[in-house]
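Only one protein chain is missing; all other protein chains are in place.
Order as written gives the chain letters A and B; numbering starts at 1 within each chain.
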Amino acid sequence: MTTETSSLIPRLEALLIVADEPMSVTALAAGAGSPVKEVRAALAELRADYDGESGGPERGFQLREVAGGWRIYVREELDGVITDFVGNQAPARLSQAALETLAVIAYKQPVTRSQVAQIRAVNVDGVVRTLLGRGLITEMHADPETGAMHYGTTSLLLEKLGINSIDELPHISPLLDDGSDGFAGLEGI
Amino acid sequence: MTTETSSLIPRLEALLIVADEPMSVTALAAGAGSPVKEVRAALAELRADYDGESGGPERGFQLREVAGGWRIYVREELDGVITDFVGNQAPARLSQAALETLAVIAYKQPVTRSQVAQIRAVNVDGVVRTLLGRGLITEMHADPETGAMHYGTTSLLLEKLGINSIDELPHISPLLDDGSDGFAGLEGI
Partner (left out) sequence: MTTDPAGDAGFRVSLSNFDGPFDLLLNLITKRELDITEVSLSAVTDEFIGYLAELGPEENLDEASEFLVVAATLLDMKVAGLLPQGEFVDAESVALLEARDLLFARLLQYRAFKEVAVWFSDRITHEGGRHTRDVPLEQKHRAATPELKWTLSADDFAALATLALAPSEIPTVGLEHLHAPQVSIREQAAIVVSAVRTNGSVTFRELAAGVDGPGIIVARFISILELYRLPPPAFEQLEPLGELTIRWVAETWDDEHLQALGADYDN
């Protein structure tokens, strides 16, 4: 039982560290390949450990049971550190690269990251993350075949631009609006 | 000093737990409000702690220095647990041509496309475009005389390779490092 638990805890930690939403005990038990009862006990042990109640130091993060699941959060007393850091870090205006990527998404939506990357001829992963974080774009739907996420703009962008709907975006020259289509329109000539 | 450190480590843990990319020591120092030197020492301490070298248990996660920054990873031995649980979306593989071109650029940077083409004896334009799109290489500067663009590798590549800096690339014989010089290095034999 002791060796069981000692290898179960690291497995739970591995699962919890990558989880981006609270994980239910059953999901954790399935992931760790251990019975629910043991998992529940191990989680309680881990929570106490992170809280410095098992002889080790109090960690900068804590394990909390929220909304029927378990998740690692920044320790509440340290929230101020993160708030200050985030407040000082994020630039108050978007970079040129972010603005251009946003423009591509606005006119091409719904569009995948790789499609945007192809148009911009650079990797846009970081910029897309920034735009998502800013709430200017949002995930719309995953491609049923490839699973690639399609992005579109939000009402926050409309608000910033002072328009009511995406149809009110100024028309841009159709010749330039899609390099990848080539000159399909000329085929009939 | 002890109380300083003991409160520094949880602050660093809080910052690392919210980071979504490798965090440089300077960024961590700014976030934690501590001198760079102390932060560096605390990170080494934390890494050893997670690895079970400070009397505590070996954690299910580890702290790694990658691409010039620090980041929390699932412990290597436990990657299988996560892969089994979430499934692994196999990353799009690079072609042999792309890998070879990437290797040439990594060792020769800053380097122009025609210099790369000479070494590989084939046109590399398409491959360079792919690597740019993947964010593995970037444009560095144009040659002031010919206008030829020089390319170099990005920190994303370091991340993908799991190394901290370009100096960690395997050593290749200095003899081989420039064909255009012929065998100048052999003259002394």
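Criterion: contacts are C-beta pairs under 8 Å (C-beta built on N, C-alpha and C of every residue); 3 or more make two chains touch, one makes a residue touch a chain.
Here the structure is a predicted model, which means the values were calculated and not measured.
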item	value
Candidates B:26, B:54, B:114 or B:165 - the one touching the absent chain	B:114
Chain B residues touching the omitted chain (full complex)	16-20, 61, 71-74, 76, 79, 82-83, 88, 90-91, 93-94, 96-97, 99-100, 102-104, 106-107, 112-114, 119-122, 125, 128-129, 132, 142, 145-149, 159-163, 169-170, 172-173, 175-183, 186, 189
Chain not shown, touching residues in chain A	14, 17-20, 73-74, 79, 82-84, 86-87, 90, 92-94, 99-101, 103-104, 106-108, 119-121, 133-134, 136, 160-163, 168-173, 176-179
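Keep this in mind: only the chains that are shown with their structure count from here on.
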item	value
Mean-CA-position distance for chain B and chain A (Å)	22
Complex contacts: residues of chain B adjacent to chain A	6, 9-18, 20-21, 27, 30-32, 56-61, 72, 74-75, 78, 81-82, 84-86, 89, 129, 132-136, 138, 156
